[in-house]
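For this depiction, one protein chain was excluded, whereas all remaining protein chains were kept in their positions.
Labels run A and B following the written order; every chain starts at residue 1.
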Amino acid sequence: MATDEARRPTPFERLYAYLDAPNRRHTVHVIIILLLIVTPFIANQYTTVILTNALLYVVLCLGLNIVVGYAGLLDLGYAAFFAVGAYTIGILTQQFGVNFWLAIPFAIVAAAVAGVVIGAPTLRLRSDYLAIVTLGFGEIVRFTARNLEITGGASGLFAIPEPSLFGWRIDSASDFFYVFAVLAVLAYIASQRLYHSRLGRAWLYVRHDEDAAEAMGIDRVRTKLSAYIIGAIFGAMGGIFFSVNLGAISPESFSFEQSVMILLAVVLGGMGKIPGVILGAFIIVLGPELLRDLDSLRLLVFAVLLLLIMLFRPSGIWPDKRS
Amino acid sequence: MRNIITTVASAVALNVAIGSVAMAQSDAITIGVQLPTTGSEATYGIDMLNAIQLAADEINASGGVLGKQIELSPADAACDPQQSVNAASMLASQNVVGVVGGYCSGATQPTLNTYGDANIPFVIIAANSTKLIPANPGNAFMINSTGDYQAETAVDFFESQGVESLAIINQGDAYSQDLASLTRDEWKAAGHEIASFDVVNKGEQDFSAVVSKIKNSNADAVFWTAYYADGALLIRQLRQRGYQGVIAVGDGSTSSKLFEIAGRAAEGVYAFANPIPAFLPGAQDFNIQYESEYGRAPGPYAPLSYDGLQLMAWAIEKAGSTDSDAIQQALSSAGGMEWLTGPISFTEDNTLARSNFIVLEGKGGEWTRHEQ
Partner (left out) sequence: MSFFDSFFQQLINGLVLGSFYALVALGYTMVFGVIKLLNFAHGDFYMAGAFVGFGALSLVSGALGAGWMGIFVAMLLAMMAIGCLGVVIERIAYHPMLNAPRLSILITALAVSLVLQNAALALTGGQYTAFSTDIGFGGFEVGNLFISHNQIILVATAAVLMIALELGVSRTMYGRAMRAVSIDKDMCRMMGINVAGVIAVTFFIGSSLAAAAGTMAGAYYGSIWYFMGFLIGLKAFTAAVIGGIGSIPGAMLGGLILGLLESFGTNIEFIGSEWKDVFTFAILILVLVFKPTGLLGKSEVERM
């Protein structure tokens, strides 16, 4: 928000500026890596499982952040990419016996194709129409998964084999915690690189003024499509490991609500701001878990909290200055 | 990423909290309850949780199990696979003695691994998709008859009514789709005709398009394989449009609520059900007690839920300890006893050893037993 520049920084802003300072960054990175390494040793199974889930959400949210936060394209069907990744792995490994690691490239290609399929017809649309087209696409994917035999119908696929890596069988809760920690770190690095890249600046231009961007020689179509494709690949990576982690996938995991929750996390945390998005992912996953004692009231309380956060931090908890 | 610090801090706090809860309960026997108590399936989950609570109160009032009180630890599964796994691992981390629950088949499936790895005995109350059977690592016991039994009952019944062409409608979820396709396959194998095979989405209220389609197809009978709330709307709209054929519903629809919503349209509707309270002497008391406790009629899975906890308590008592293997052994050996919903014993697959399905008929605003 432009008007913020003049007034004194709020405590939030001071804290963020403190954490964002380049000289402190490495320290923070090292602390986080250490925490990621020791967590499975100090946490019980439940905590490990929900933190793993939070890390999955970090990957998904960083992916959606590229579409929504960087390129400014509203997407209400992001769970579709997540589904494409999960189902490709499920079908190839469980039904055709393909090795998990060999199946990954197929899942990524499938997601990229899905990114183009959804991206191409929507390039001319303004954001509200984009919202419904992406929503429609997400629903089409979910209904297709529900109706087809090869995807196991409404029951989905189960007994998806757990992968092994050089003889290390990835199967316990802490194994998957490390897998998702690595994925989240990779997603973080990729997001960081993209943000500062040529493409990242092109997204910024296109987001702010499409016509001007085009006049400056930025290929609008390529720029937007690349956001969809890269976002789709992040989503698929999440889906790939989600499917082997749960060992069973069904259409319920890829509903509109799932897409909405991912979007909620991104906007709540702070669109375009990587640490903000990560924070959002953690809030969305851990919030309802921390409120479990309230039982059937937990979502009500959580929703009220979300509403309050949005009212007090309209641009998200940790907004991006560059927007 | 830095925010992980705070999250981990809170997670550690959570650990401590859970740890202290477990400590406080060390003189009680904690049983986990995995059911959807939020989201679109909360209607059924809350109802089942109520019945389980009723069973727990009864057990505790008569001295508990192994001389200890039973403490329930409810974990909301929200009918979502990931949420269910979260719930299951929470229960596993609390070192619960056993778990009862399981409503949505699709969401119950991935939790089988969690309980399997933790070796926790799991009594699955309602979820009865046949897809659960091969995924069971051996510690789960299904006390609801599986879909194939119900499909058999349905096919026998429709044949006895002289039905030739059958219209089947499901709701696109794991349970009702499983039952619908099993019935379709058996019906075709018996040499009959499928008039139509339709899906309506959860939450849709207007079934007129499907109703017109069924009327056009001249189906002799309609089989609704999903739950009562939407089933009631379908029955209403079918009768409203003047459909004269046989209407039958699956076990998810055998609630007295069906009559409240569908009104007189539900007269003469048939249902395939696990024996519901109305026909079992002990269950009358259950009905009355449930109503007086919660101010409403028990739902279709309330008696099974009650039995689920009673069975678990019985198994712990029989095992003589809270040792998981001993409890599972006791569960496998279950038999010869009469529960609210009838005798319970298990096959080698840990599924209910008999078809517990009976045919009911709606008469005078309630379910009565249909004698074939």
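By definition in this document, a residue touches a chain if its C-beta (ideal position, glycine included) is under 8 Å from a C-beta of that chain, and two chains touch if they have at least 3 such contacts.
These figures come from a predicted structure and were not determined experimentally.
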item: Omitted-chain contact residue, chosen from B:V199, B:L304, B:I344 or B:V359; value: B:V199
item: Touching the absent chain when the full complex is considered, from A:I230, A:V244, A:L263 or A:I283; value: A:L263
item: Candidate in contact with the missing chain, chosen from A:G97, A:G167 or A:P314; value: A:P314
item: Contact footprint on subunit B, counting only the chain that is left out; value: 37-40, 42-43, 45-47, 172, 197-206, 208-210, 212-213, 215-216, 229, 232-233, 236-237, 239-242, 257, 260-263, 296
item: Contacts of subunit A with the absent chain, listed as residue ranges; value: 1, 68, 72, 74, 121-122, 124-129, 131-133, 135-137, 139-140, 143-144, 147, 207-209, 256, 260, 263-264, 267-268, 271, 296-297, 299-300, 302-304, 306-307, 310-311, 314-316, 323
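Following the convention adopted for this analysis, only the chains that are shown with their structure count from here on.
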item: Inter-chain centre distance, subunit A versus subunit B - centres from mean C-alpha coordinates, in Å; value: 34
item: Residues of subunit B touching subunit A in the complex; value: 1-5, 7-8, 10-12, 14-15, 18-19, 37-39, 42, 46, 74-76, 79-82, 85-86, 89-90, 92-94, 104-107, 109-110, 113, 117-118, 129, 131, 134-135, 172-174, 176-178, 181
item: In the complex, subunit A residues that touch subunit B; value: 19, 28-29, 31-32, 35-36, 39, 42-51, 53-54, 146, 152-156, 158-159, 172-173, 188, 242, 246-253, 274-275, 278-279, 282, 286, 289-290, 292, 295-296, 298-299
